[in-house]
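Here is chain A:
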Amino acid sequence: MKRELNIVVNGESYNFFIEPKTLLVQVLREMLGLRGTHQACDSSSCAACTVIVDGKAVKSCSILALQVNGKQVTTIEGLADGTNLHPIQQAFIDNWAFQCGFCTSGQIMGAKAFLDENPNPTREEIQAAMDGHLCRCTGYNMINEAIRDAAKRLQALEAAKKVPAQRAPQVQKWMQTAKSGKGAA
Partner candidate 1 sequence: MPNYRCPMCRKICSEHLDLARHYLGQTDKKHKDWLKTQGLSYAALIKAQVTEFGNKGYQALADVLKKTAAEVNEG
Partner candidate 2 sequence: MKEYSIIGKPTPNVDGPAKVTGEAAYSIDITLPNMLYGKLLRSPYPHAKILSIDTSKAEELPGVKCVITGKDTPGGKWGLWRRFRELADQQALATDKVRFIGDPVAAVAASTEEIAEKALDLIEVEYEPLPAVYDPIEAIKDDAPMVHDDFPSNINATRHIEWGDVDKGFAEADYVREDRYVIEAAHPCAMEVHNSVASYDKGTGRLTVWTSTGSPYFVQQNIAEALKLREGDVRVIKPHVGGHYGGKNSTMPDAVNAAILSMKTGKPVKIVFNRDEEFTTTEHRTAQHMALKIGLKKDGTIVAFEAKAITNGGAFTGLGATTLFLTGTFITMPYRIPNYRYDGVRAYTNIVWGTSIRGFGAVPSKYCAETQLDRAAKDLGIDPLEIRRKNAVAPGYEAPGQYKFESCGIQACIEKMAVRVKEKWPNVEKDEGIGYCGFAYMSGGIFNWIDTPYAYSSAHVKVNWDGTVDLYSQAADVGQGHNTVAAMICAEELGIGIEDIRLHMGDTAHAYTDLGAWGSRETLMNGNAIKDAAGQIKQKLIDLARLKLGENIAYDLVARNKRIYLELRPERGLSYYDLVKDAIRANDGVPLTGTGHYTPHNKGMISPAYGMGIMAIKAKVDRETGHVTAQDVLVVHDSGQIINPLGARGQVEGSIHMGLGYGLCEEMPMDQGMLLNPEFVDYKILRTRDMPEIEILDVPTYEPNGPFGAKEAAEATIAPAAPALANAVYQACGAEFFSNVLKPEKVLKAIREKEKKDKESAKSKAPSKAKGK
């Protein structure tokens, strides 16, 4: 008997009636057409299908969709901001951290969840966190370098946010007129 599923995927709310045995990855790929998440094994060994559920990296092949009922799911398609790639995505490109690309979505989502918790990891910490992700093309070292690079970029962005922007003198003048009501549209 079908049951109701309510989830938010990449910021959009969805409501489905599904067989209870439906895996999260099936909802994502087949029902939502989000094919960036890939499956590369049938034994929960490879982590290619990794997505983020309420901030945690989750293998979408190893969790029933109903288990994430009411939760927020982010897939690879939800990472970029329009045409602006996420710093992790850009770091993967700049460091040649993928070749065939089939495991890449999982690697990037795994890295995101990890860096959100550990923004300044060592090489060993990256290896420990990413050890669940199989890759046959790269030999992993370039992926780890991309993740180190992404960590630096994200830290730089964070640091930039904390410095208040200096307003240009003209803009400061405009701000004054806005406060007083003069010149307001």
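The working rule: a residue touches a chain if its C-beta (ideal position, glycine included) is under 8 Å from a C-beta of that chain, and two chains touch if they have at least 3 such contacts; residues count from 1.
Candidates were picked such that all candidates are chains of the complex that A comes from, given by their letters.
Since we're looking at a predicted model, the values are computed, not measured.
For chain A in this complex, the touching partner among the options 1 or 2 is candidate 2. Of all residues in chain A, only 29, 34-38, 40-46, 48, 75-77, 79-80, 85, 89-90, 92-94, 96, 98-105, 108, 126-128, 130-144 touch candidate 2 in the complex they form.
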